[in-house]
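All protein chains of the complex are present and in place, except for one that has been dropped.
For clarity, chains are labelled A, B and C in written order, and residue numbers in each chain start from 1.
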Amino acid sequence: MPMLEQNGYRNSATQLGEPVTDEGRCLVELIEARLPEVAAGAADNDRDARFPVEVFEAFGKDGVLGATVPKELGGLGVDRLHDVALGLRNLAKVDASTALALHVQFSRGLTLTYEWQHGTPQAQALAERLLRGMATGERLVCGAVKDHHSAVTTLAPDGNGGWVLSGRKTLVSMAPIATDFVVYAQWRAEHGPVLLTAPVVSREAPGLEVLDDWDGLGMRASGTLDVVFDDCPVAAEDVLMRGPLDAADDAALAGQTVSSITMLGIYAGIAEAARDLAVRHGGKRATASSAAVRTLVAEIDARLFALRATAGTALAEADLLSTVLFGDLAERGRRMMRAFQYAKMIVNELGLKIVNDCLTVVGGSTYVNAHPLSRLYRDIRAGWFMQPYTYPDGVDFLSAQALGIAQHNDYMKVRAAQSPAPR
Amino acid sequence: MPMLEQNGYRNSATQLGEPVTDEGRCLVELIEARLPEVAAGAADNDRDARFPVEVFEAFGKDGVLGATVPKELGGLGVDRLHDVALGLRNLAKVDASTALALHVQFSRGLTLTYEWQHGTPQAQALAERLLRGMATGERLVCGAVKDHHSAVTTLAPDGNGGWVLSGRKTLVSMAPIATDFVVYAQWRAEHGPVLLTAPVVSREAPGLEVLDDWDGLGMRASGTLDVVFDDCPVAAEDVLMRGPLDAADDAALAGQTVSSITMLGIYAGIAEAARDLAVRHGGKRATASSAAVRTLVAEIDARLFALRATAGTALAEADLLSTVLFGDLAERGRRMMRAFQYAKMIVNELGLKIVNDCLTVVGGSTYVNAHPLSRLYRDIRAGWFMQPYTYPDGVDFLSAQALGIAQHNDYMKVRAAQSPAPR
Amino acid sequence: MPMLEQNGYRNSATQLGEPVTDEGRCLVELIEARLPEVAAGAADNDRDARFPVEVFEAFGKDGVLGATVPKELGGLGVDRLHDVALGLRNLAKVDASTALALHVQFSRGLTLTYEWQHGTPQAQALAERLLRGMATGERLVCGAVKDHHSAVTTLAPDGNGGWVLSGRKTLVSMAPIATDFVVYAQWRAEHGPVLLTAPVVSREAPGLEVLDDWDGLGMRASGTLDVVFDDCPVAAEDVLMRGPLDAADDAALAGQTVSSITMLGIYAGIAEAARDLAVRHGGKRATASSAAVRTLVAEIDARLFALRATAGTALAEADLLSTVLFGDLAERGRRMMRAFQYAKMIVNELGLKIVNDCLTVVGGSTYVNAHPLSRLYRDIRAGWFMQPYTYPDGVDFLSAQALGIAQHNDYMKVRAAQSPAPR
Partner (left out) sequence: MPMLEQNGYRNSATQLGEPVTDEGRCLVELIEARLPEVAAGAADNDRDARFPVEVFEAFGKDGVLGATVPKELGGLGVDRLHDVALGLRNLAKVDASTALALHVQFSRGLTLTYEWQHGTPQAQALAERLLRGMATGERLVCGAVKDHHSAVTTLAPDGNGGWVLSGRKTLVSMAPIATDFVVYAQWRAEHGPVLLTAPVVSREAPGLEVLDDWDGLGMRASGTLDVVFDDCPVAAEDVLMRGPLDAADDAALAGQTVSSITMLGIYAGIAEAARDLAVRHGGKRATASSAAVRTLVAEIDARLFALRATAGTALAEADLLSTVLFGDLAERGRRMMRAFQYAKMIVNELGLKIVNDCLTVVGGSTYVNAHPLSRLYRDIRAGWFMQPYTYPDGVDFLSAQALGIAQHNDYMKVRAAQSPAPR
């Protein structure tokens, strides 16, 4: 409807339609310009589980890798979760794997900015150094959260004021090109409680190895790998402290929401890509007369609207609350996480329904790996496994919130505490 | 979270949480003040299918009956669909029937305001007269859209410059206290196309009879009755013209959206009332330990969030577009109706799931008519039948929009054209 | 397909299509003959919550009230759960309330027959007396299982070798015409464990009162009432003993399955009645061209097939196992209950979906209490509350079975044990 748009009409933010800030618009446009080359490689990268290194080089030149870095530090200064999610959604419509990997960098930008603004002086200095590097595209910073089943990742003093890191992390996206890793590790001091720490380790650190053996069901080009730490040295100033494992502070849920909620945009993009393929096919003369196709197409569009409205609303809520830095911060954290988890549950459910119905509309030709709907069917399923939380964890969290049941909500600490004792 | 609210945090509009205008806030507060007395009568009125006359008298005194009348004409001047829906949602949490009946008055206020602003001089005069009466609470104006299966409602010239109305309408809510009826009627001139007209008839008109024989499954206190017109005289100045039956103009979809979309608030309120009952019950010690109850409660809350986000987003879209009075008005109409229909489909589906799951959580004690969840189970089902459109009509409309199939979208004209020839 | 049927083709038992025994066929035919008069009263009885006394008088004359009484004791000797369920399904297609009340009598016939065959000499004598009376239609025997929330029903020695019964039971179907009640009551002896007992009390017993104040959401003509016991005397020989509350014996699950599984037929009948109404309406020329109607009708028929297949398979499994009276009786009990609960969960889910979709196909005319689909929408919801188990209890039972979690499965004892201490 160009007439309406020319006259200033804009989709509301909750439809994940238009950016809400100028910085967001800039990001959306920079990504837009690269979509053709992302699209060109998507099928081959999916087939070969190949990371699109050249796309990230281009993003580096464009400044996209510093999108969530503050302007003062050289970044684009996109600070609204909605706009980050919108950029990821547009990218995911073309290649969800690339969006997932880019999310890693965006997520680090957002959480490190918080450290830079509100952390201890040491944390501020560390964050600034990383953020300045991200802004130029020189640094690509991964989070490494989940322990491989075979190991508990631990940090220990090296006796000279520094640290030594050991263990193995799994499902680290963007790993093939990462320059730094923010690793979650336990420090089991002889006395006192076990502490959660977040050492930042350079890829060049002795003892660090990125394994390359992942054959994912979907998101195959996202570079989601294991990273092994074999007595890696870490400097004192490169460690962030997260407090005792058994100390529950729901205020931390705010940061965890910020870190992951923009992924909702990725799943919106996948569902939308599927919808466009189905509608294009359904619009062919013979198919359009099918009762089931008409019914499915109407349901697909209604569900996509709901998916976008739900994701957009959760993002708007998180954006609003992320600016509220006073009052009951624990309740603020729970509130952000509730909105996120409500939306995550619905996005997962509707996203899978939409993609599945799109395969039904298009038919048997989708049942080969090279068909884009096959890729979308595999990619969409990743959403259910993304942190925080899994579906069972989400049920526990949301029902505890509704029913007034006390529980420890910090999934990173809970997960760490569930680890087997180190060897 | 009082701390956050005290510091200015507000739920975003798309969660149907807070009014977006001062006028809306005023309406919400006036309704709020009457909730205890609405609640007090709800169970008995449901049992006896009794219309809450005294509640509407109170609303009249409060100015609520003129909520959507412009301030210039003495009303509250609420002009945002979102805020109207929010008021209805709050009311529906206590009694959906009352909200449904009040919606009728609000809806007339909104659509007559459009006539007053943009209609022909005759339409403006008629609209102003009605709106001024609505503002004082003296006039209660129903829409009478759907023909009884036994009749085609027709308007014919009386030979003296006036008109005569004959036929029978069904499912007219708020009928017990209506002072005026806006009736959809066909004018089958001897030559030329059949025209759709909207005569406005006073309850006192000779030949008009409100039947009182409705035993509804739900919404039993909404005063949803049949109205018979037996050669009622209608003055020339009291007739609005809607054009030929076979002339499709999608611009008209805008008005039809405005007229009905705020009902989404009613179904949000029903679902939310059910949720609150279930959570209160589920929070009891013994029940809270049940795996199924925890899973259901999490799903209920996630779905309620999605329901509110979807309804809120459609209302925001309609509010935005309703201010755009230039450009491609047909596309504007379709766009408003698409957003409405997407949301209606989802609200119906999620609303029923939520209410049904709430009955499961609370258990067998809900299976008596006096239990509020029984009422909600019966009330929620009304949403599927509300105009426009039914589910099958919605599938036709939305799939035609997606697949580029041309069809006549004006359900009032299509329905009129499908009527059997008059006796 | 008369040709096929004339040539001996029969629907397989698992479609709940044809009786599998001659006695079953006799029952089906006797019920068939009364369907017109049951149908004639159904709407009025639903409106007025009136029990169809005259129908049960007719069933008494026909011998239907003794359908599940062994032939040796004067009954029809129907001993296959499948055939009982099939008779109830045919009846429920016309009036589910009547089927629910008749189920009470059938259920007592089946369980008392087991007492007569395998009980203690005292139990055998008691069962024979009741069964002979049921065969002639003189006795109508209710089960009274669920305590009213205000009371724990208890049995205590009267000091003269007899007993005294006190308490209140709720949701006792067929109560308006019952001659006898099998009541579940606790005996809290001074020493030793609390025992579960089942005294059989005559309606004429001093202190027994049947309350008549039920306004159900559905199943309104089933005579589902409360019964109060105010120090009712019970003779020594009229009490069946069920063992200590805390003694779990999964062998008892067999009897509980037999007692309730035939109700699956009732919900199959409701769904089928709804389907027939929808298909009749959907077959009209204008409607048949609707994409959504065609899709819904196909889904309705597929789900009805699945509902019948699932119910039929569970009934066949229960019939097969009920003849196996050796070996691991606890595992036999669990196996019967598992099949029943799988089917109950699916029948409830599919039944509601089917009925709801049928309302959608037929449209707004269904939204009055007098429309048969309104009744079906209210009736179908009863299935979720029927014992054993509710949905949350079913989840606990089935997941414990799958995951190897030990728990006490006898819902009657568990429920009794959860009762508050008597006043």
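The rule is simple: a residue touches a chain if its C-beta (ideal position, glycine included) is under 8 Å from a C-beta of that chain, and two chains touch if they have at least 3 such contacts.
Keep in mind the model is a prediction, meaning the values are calculated, not measured.
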| item | value |
| --- | --- |
| Interface partners of the hidden chain - shown chains only, full complex considered | A, B, C |
| Which of A:V182, A:A316, A:L359 or A:A416 contacts the chain that the document leaves out | A:L359 |
| Contact partner of the left-out chain, one of A:V78, A:L240 or A:A382 | A:A382 |
| From C:T197, C:Q341, C:N356 or C:T390, residue that would touch the chain that is not displayed | C:Q341 |
| Which of C:E32, C:E138, C:D215 or C:D328 contacts the chain that the document leaves out | C:D328 |
| Residues belonging to chain A that touch the chain removed from view | 47, 146, 149, 171, 214-218, 286-287, 290-293, 295, 352, 356, 359-361, 363-371, 374, 377-378, 381-382, 384-385, 390-392, 394-396, 399, 418 |
| Contacts of chain C with the absent chain, listed as residue ranges | 1, 3-4, 6-7, 9-12, 14-15, 279, 282-283, 288, 293-295, 297-299, 301-303, 305-306, 308-310, 312-314, 316-317, 320-321, 324, 326-328, 331-332, 335, 338-339, 341-343, 345-346, 394-405 |
| Where the missing chain touches chain B, by residue | 290-292, 294-295, 298 |
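To be clear about the criterion, only the chains that are shown with their structure count from here on.
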| item | value |
| --- | --- |
| Homomeric contact chain A-chain C: same or different residue positions, threshold half | same |
| Whole-Å separation of chain centres (CA-atom averages), chain B against chain C | 42 |
| Centre-of-Cα separation between chain C and chain A, whole angstrom | 52 |
| Per-residue overlap in chain A, given as positions that touch at least 2 other chains | 294-295, 298 |
